[in-house]
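What follows is a set of notes on a single structure, which appears directly below.
For this depiction, one protein chain was excluded, whereas all remaining protein chains were kept in their positions.
Up next is chain A:
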């Protein structure tokens, strides 16, 4: 579970002070599929970075599974990211010089307890889950946008994280591919109980999730449950 209490994020330069987030209070219970919407520059990605421990708030408290992380050092934050959080980005962020298999194995490289053969086994299973087991030795530039995003999802779930943070995962895809990726995320949430927080501009995608939070000018303006649309298995 992720809890954000009174989160504020201010970017400060010598001349300008930009408030990216203001008084954000948000709780994401375990197993929820939450979508965040809002116009560009409203602070969605900043919020996701704070939830993913990639950025620290200017004020407020972030807790993961009840543990406040404000006193955590870089190494401990990296450990939590590695163990508990999976990331999916709009631009995939695949390493072009590594094969699909190696890209998916990446998070496991930072777990010293996992052997090489175990890494391969888990990466294969993750790729199978996203329907790309035939592409393990391909390189990212040999794949379509949808396939790349599926590789990114496989990479996010290979470490069996409790939470997946997806920053506009369908933003660069056409509607068919977007649908495919969305279905994978939905399956992950419904079948594995993975908590998913997804930032999106696409209303249709957002409406498929369990809960929708809207942001405007760094502030949370609405928070609605979408149980009617969210199909429970």
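Following the convention adopted for this analysis, a contact is a pair of C-beta atoms (placed from the backbone, for glycine too) under 8 Å apart; a residue touches a chain by one contact, two chains touch by 3 or more; residues count from 1.
Throughout what follows, contacts and distances are computed from a predicted model.
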Per UniProt record, name of the chain withheld from view ["ATP synthase gamma chain", "ABC transporter permease", "Cation acetate symporter" or "4-hydroxybenzoyl-CoA reductase subunit beta"]: "ABC transporter permease"
Omitted-chain contact residue, chosen from A:19, A:54, A:207 or A:226: A:54
Candidates A:10, A:26, A:69 or A:98 - the one touching the absent chain: A:98
Touch residues of chain A, complete complex, unshown partner: 45-46, 49, 52, 54-55, 74-75, 77-79, 81-83, 87, 89, 91, 93, 95, 97-98, 102, 106-107, 109-111, 116, 155, 159
